[in-house]
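First the structure, then my questions, so here it is.
Every protein chain except one is present and positioned as in the full complex.
Order of writing sets the labels: A, B and C. Residues in every chain begin at 1.
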Amino acid sequence: MSETALIVGAGSGLSASLARLFHKEGMQVALAARQTDKLDALCAETDAKAYACDASSLQDVEKLFSALDTDFSSIDTVVYNPSARVRGPFIEPDPAEVHRAINITAYGAFLVAQAALKRMSEKKKGNVLFTGASAGVKGYPQSASFAMGKFAMRGLAQSLAREFHPQGIHIAHFVIDGGIRSDRRQEPADRPDSFLDPDAIADTYLHIMRQPRNSWSWEIELRPFVENF
Amino acid sequence: MSETALIVGAGSGLSASLARLFHKEGMQVALAARQTDKLDALCAETDAKAYACDASSLQDVEKLFSALDTDFSSIDTVVYNPSARVRGPFIEPDPAEVHRAINITAYGAFLVAQAALKRMSEKKKGNVLFTGASAGVKGYPQSASFAMGKFAMRGLAQSLAREFHPQGIHIAHFVIDGGIRSDRRQEPADRPDSFLDPDAIADTYLHIMRQPRNSWSWEIELRPFVENF
Amino acid sequence: MSETALIVGAGSGLSASLARLFHKEGMQVALAARQTDKLDALCAETDAKAYACDASSLQDVEKLFSALDTDFSSIDTVVYNPSARVRGPFIEPDPAEVHRAINITAYGAFLVAQAALKRMSEKKKGNVLFTGASAGVKGYPQSASFAMGKFAMRGLAQSLAREFHPQGIHIAHFVIDGGIRSDRRQEPADRPDSFLDPDAIADTYLHIMRQPRNSWSWEIELRPFVENF
Partner (left out) sequence: MSETALIVGAGSGLSASLARLFHKEGMQVALAARQTDKLDALCAETDAKAYACDASSLQDVEKLFSALDTDFSSIDTVVYNPSARVRGPFIEPDPAEVHRAINITAYGAFLVAQAALKRMSEKKKGNVLFTGASAGVKGYPQSASFAMGKFAMRGLAQSLAREFHPQGIHIAHFVIDGGIRSDRRQEPADRPDSFLDPDAIADTYLHIMRQPRNSWSWEIELRPFVENF
């Protein structure tokens, strides 16, 4: 029976690279996104199933996992990607937008992790991987909403590592420190490799998932060689 | 004209020590709490005004600051204390309770800070002080909701320090690492000074508020001498 | 009987501000420096005794503490200031200079701390304060020798806090993040308060020394309001 991997916050970029790599490794792939209409090509390419889900909605997350319970015998790996932010001077944004951003980045991570870990803790195995950012370890000016969401997600991931590692479930937090290369966001021609290649990030995610339990990483940072840090 | 200090999350313990010390220093004191009925004695003792406010409610925070605008010429110092948590195995709690806990610990801190900084940024001075915990720098097992809230509040405070220090407004985050002595929570007789004295914490808050802008602390940790860390 | 404070790495700047403040507070002051010929004015002003001592030399440190044992009934507070560095591209410096820099910044801190704590641990009280730098929490490029020395000193201070706080001896590490104002190094006229005032730093050292043991800080950072961090 093959493994199943769920990627929450699926679209292009890192999530697509993960889907392709997981498929190539023989895993069944499930993709969750607020809107699934753009996932057709990726689903075809990776034999994946797509699920509509707003990860910050308890009802949606419950519905997602009910569907997964029906469609797969287990969920072995969950990757949480979604994030949102409000940019600009701190005193300007509408608090409702900040609340929404925190909900997507952090509360959604909680909802998905809780639903996944309810299932994994019965089998005493699994991987829950969180896509973090440098904003989760350093609070930048004019970016309080992103700092709040990513710090909170890192706190969640660290608490879960301490609670679930001894139960045999691997929790990992990735600090992505830099822009990710995409069709919409190419690196400057005179600065090759100044953006992260999503396939390279995915390779490190897979390596971490494959670590034996005697040698687990909890936190891993990834950045282009030219990135200031 | 005397300074005014607002203490959000007022009751006994640290907030009462702060109120007394600020009053002694000649400040006008405003106290905000969800329920103000227990604040009568403290108000009398410190000549303070009390305001009913659920800090996680935008409407309440707006109402609070409108009242403060009427009652005081400025708010020079704001202390944010409220926090909430859900204890126990991660897979157990009702997500609604976790959401509420994050809202009180972190989103309320955002709301109060935004309202305060809108006012302080016009005058290019002021202090915003956040009462954090060791849970904000270390995510403990079976305590994800507290880790999320306190990490998020620390990310907020760090982002604000980078944004508002150059504007002349002092932001500080206190890592309270240990139990605080109170009527309800006395230290064991054979372990004197194993709980933090709220008056001692208040002394350090005041010292940080009084630092000249050429030598500002952003983060300060406080713990009893016998506390493991 | 008055307290005695030893300042190692005495000259102008922070050490002079500490000497003046300690004297004003009624402490007896001892100053140690590699060369004491420039300390005459400060000694006169603060009724201090000066001792010649290369803190990275075991023999010198032993001689210093023997003299202190004779001259004072106890040493209640020790401040360690010395540091050295080699700047420039990593592959350039003579290793002997790097070795010397690490010895002054870190090994000297060990020697002084060990001699002081041998004495303090009998009385179960005292303060050992380390003057650190941002280089002790962030390793900057072209500054490996300073990173090594200041990281090592921070590791020393953290280990000592965990070992000696429960014995009643207060260990503190100050992260000085910015230039310190001095006669030789004035801040630009259009950037007032962009350098730390050594008197302001000294005020925070004293506050930390005066904290009761139920509310001790181990690490405190200080920087000008305009400093990037």
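As a convention for this text, a contact is a pair of C-beta atoms (placed from the backbone, for glycine too) under 8 Å apart; a residue touches a chain by one contact, two chains touch by 3 or more.
Treat the numbers as computed from the prediction; the structure is a model and nothing was measured.
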item: Chains in view that touch the one left out, judged over the entire complex; value: A, C
item: Hidden-chain contact residue, picked from the options A:Lys63, A:Arg100, A:Arg119 or A:Arg223; value: A:Arg223
item: From A:Arg100, A:Arg119 or A:His165, residue that would touch the chain that is not displayed; value: A:His165
item: Residue of C:Pro82, C:Gly136 or C:Pro224 touching the missing chain in the full complex; value: C:Gly136
item: Contact footprint on chain A, counting only the chain that is left out; value: 161-162, 165-166, 168, 170, 181, 193-197, 200-201, 203-204, 207, 211-227, 229
item: Absent chain, residues of chain C that touch it; value: 58, 89-91, 95-96, 98-99, 102, 106-107, 110-111, 113-114, 117-118, 121, 135-136, 138-145, 147-164
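Methods note: only the chains that are shown with their structure count from here on.
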item: Where chain B and chain C overlap in contact partners, by chain label; value: none
item: Chain nearest the overall C-alpha centroid of the shown protein atoms; value: B
item: Chain whose Cα centroid lies at the greatest distance from that of chain C; value: A
item: Between chain B and chain A, distance of the C-alpha-averaged centres to the nearest whole Å; value: 32
item: For chain B, residues contacting two or more additional chains; value: 162
